[in-house]
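Below is one structure. I have some questions about it.
The other protein chains are all here in position, but one chain of the complex has been omitted.
Letters A, B and C mark the chains in the order given here, with residues in each chain numbered from 1 onward.
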């Protein structure tokens, strides 16, 4: 994978933004990366597929944008399945386990049965060693761990990893089958894979994974991939921000609250001179949590920008060498398969 | 399929509402039907699966409802994949072609290569012979066809179908392969299938198919199946109505409009003394169509009820006999496979 | 779709055989076609994905062939999911209905709700008007229809189609919704779609669809697509012929028959001086049909070659104009979506 690709001629539709990404490996966390390694199709191809359904017509740039947005708004998702992206990624195993729950992708992962695993482990940045959230049952929140405790946590992890490496090397040195030797590696061990997915399913993945409820570590991957998407298919990215990331799904009860406060007025819309107390909102069927979320939706205004800094990218060889150097006993033996 | 099922003992979880449906065939359109023929799981099983993820706890009825709603609201959809429903359905081929676009189901359809097709054709009810919609490019709308034209339409269809039947019978009488004999049957010919799907994907199907943008004929199927769901998994049905059918997805721009009109106020929510003209809404990035849809969302208040009238159901044998009588030359020969 | 594509520079891996196909529309049946309109990846990319799993090593051409064959032989199919192909196809609706049963593809089909359908119908070639097979319950076989009957069959079809066109035009002229106007079009009406699938699933599709048990009309599509595959990924094509198309799955009982006749002998294999009668084979658990199929497997020797004749291809514009000319009232109105 380290060889330098040479430009070739193609008759396929080509995304200038995607071409710029090919061959660039973006660091994520301390030893991870995401790279776009191949793609098929562009915003234009989504429109082209839609037009097979909807009929013929002219295709100016503004019509492309309008149709991409129309499709996204109305969840006409099949045309965006026509664009495909292939990534090369490295991530800690606990991240890989969340990632693979998305079943609509193709995956080839490094196998700990065939290959020796590189001894690379994820160490959280100091400001991510946070307490269990009380509001979000699956997340972290609140103040960072106090410095002494943090140091103790890192000390314990370092020691465990040193032992895990020593055991793994010892087992391999005694020819124990690799599939057994690896069973006590920690979940923080890095793995890597090729991951291929269509644009529709990628957007679904990203919506869930750049969300604040996702584990921070996988959010980091989501943000880089969102930045890639912005370059590969900028109109789809923009529609995704407007209709998904910064949109909100409101329930019947939430709409009822709004209906009590605003109403169509002529060609426009007007607020009624009223307010609703928390109790009144509850009487419309909203739970306390739902009221909080509705208020948050109406308060939130920030639009995220996942713009990627291309200068952060490295060559594939950088990560390849890091992994090779971390394999016990040096470079693994070539597979004779 | 006509034999009478006898009750048996089971240790599986059992839905009283589902048991009541088994064996009842509900007519749809003029010769179609939907029947629930098997199921696995109930609302309780969704909660049970969720608790594997979330941990242990008590399980009162109100907690079941709360968790089912929480899961639906937050699109934690995997637990609802744990419930499975199997239907026996008959529908015109043009409806079957829309239906089968949902790929996450299992299907066994009657084969026109193996079997003789029953000569049953869909004839739209008079009030559905409508003009092309101007607002909805794929739908119908406006005034019904004028009576004379309607009669002419039916006359033409009758004649075409008579000819199609005659040709099909003639080809079969001359031993032409059935796979060839059927190629000029019209799209209005009825077919039938077994269709199995999990609850999560069924809800997605129903959301699209009870929607006003779906073709009226498939809506008719969607409404009957929604009524079945109401009996099989009433809490899931209720959550689906509240969060999907009667909810709305608002975009960043639509939320911006609302943010200009209402805002959190203490523990509650208050309207600001303002209104926005159509032009002001456009300046927030909404297209004309989006403005119309937002106003419609804020105006809409009706909650559909898909309650099924059990007395409309017929026995399987009713439809079996209708189909058998419509097969050219009577009952098809048994397959020797 | 008629515009002429201009070559562009890309860093993606490029298949010379695929590039040669882009823009060429291959006729199938009387008004159908298949065109490769986009692709991602080559034989080399399958190997590259596999090496992520299996480890590092050198990559000569012969190793690529060896690994592609090894993967196919052992059903390690995930690396071949990394290659993607996108086709533009037109086919009669009864063929489309068989095709769409393959659920692991992405589809955008021309919509009879949005668009006016071109009045193009499939007419079987004279030598395909065959009798129902007695051995294959779903197929055709035996002598072609006698000339007089054949003429009568075509006469009937012509008349039915003339009536169907007249009714469709009449309904459209009276502004009846297109979704209703099309319900009596015959199953022989041509539709078209974009169809995208990965190589692993394409091979599964082709194995079923070039098989003699598939309907002849869809076989015709399978053969053209197999010829395309031969150019896009020649090593995968070759492995598919050797391990799938010309291989055979033998059951425990069939292997028992062979074990009675041949056995390992030193480094080689030897036949024992014996024979087994039909009765003896039946006593090993084979049904009569299974015995016939085993004998056929051992007799069959022909290796199909799906080589495509590039000179048969036409420009996209050829089919576009044919379809446009067949739309009632000429070219359909552009969609304003």
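What we mean here is this: a residue touches a chain if its C-beta (ideal position, glycine included) is under 8 Å from a C-beta of that chain, and two chains touch if they have at least 3 such contacts.
The shown structure was predicted, so the numbers you read here are calculated from the model rather than taken from an experiment.
Participant: Just to verify: which one of A:42, A:80, A:188 or A:297 makes contact with the chain not shown?
Facilitator: Residue touching the absent chain, from the options given: A:188.
Participant: Among A:107, A:253 or A:323, which one touches the chain that has been omitted from the display?
Facilitator: Of the candidates A:107, A:253 or A:323, A:107 is in touch with the missing chain.
Participant: Going by the contact rule already stated, which one of B:154, B:194 or B:318 would touch the omitted chain in the full complex?
Facilitator: B:194
Participant: Any idea which of A:122, A:194 or A:221 touches the chain not displayed?
Facilitator: A:122
Participant: Can you name the residues of chain C that touch the chain not displayed here?
Facilitator: Touch with the absent chain occurs at residues 54, 66, 73, 78, 101, 137, 241-243, 246-259, 261-265, 267-278, 280-281, 285, 287, 290, 294-295, 297-301, 303.
Participant: For chain B, which residues lie in contact with the unshown chain of the complex?
Facilitator: Missing-chain contacts on chain B: residues 1, 5-14, 19, 22-23, 38-41, 45, 48-58, 67, 70, 78-79, 81-82, 84, 86, 88, 106-111, 114-115, 192-194, 196, 198, 324, 331-335, 337.
Participant: Across the whole complex, list the residues on chain A that are touched by the chain not included here.
Facilitator: The list for chain A reads 92-94, 97, 100-101, 103-104, 107, 111-114, 122, 124, 128-133, 137-141, 145, 149, 152-153, 156-157, 159-161, 163-164, 166-167, 170-171, 174-180, 182-189, 215, 335-337.
Please note the rule applied: only the chains that are shown with their structure count from here on.
Participant: Suppose you list every residue number at the chain A-chain B interface; are over half of them used by both chains (same) or under half (different)?
Facilitator: Mostly the same residues.
Participant: So, what's the distance in Å between the C-alpha centres of chain C and chain A?
Facilitator: Each chain reduced to its C-alpha mean, chain A and chain C end up 36 Å apart.
Participant: From the mean C-alpha coordinate of chain A to that of chain B, what's the distance rounded to whole Å?
Facilitator: Measuring from centre to centre gives 33 Å for this pair.
Participant: Quick check on chain C: which residues sit in contact with 2+ other chains?
Facilitator: Where chain C meets two or more other chains at a single residue, that happens at 107, 111, 114, 335, 337.
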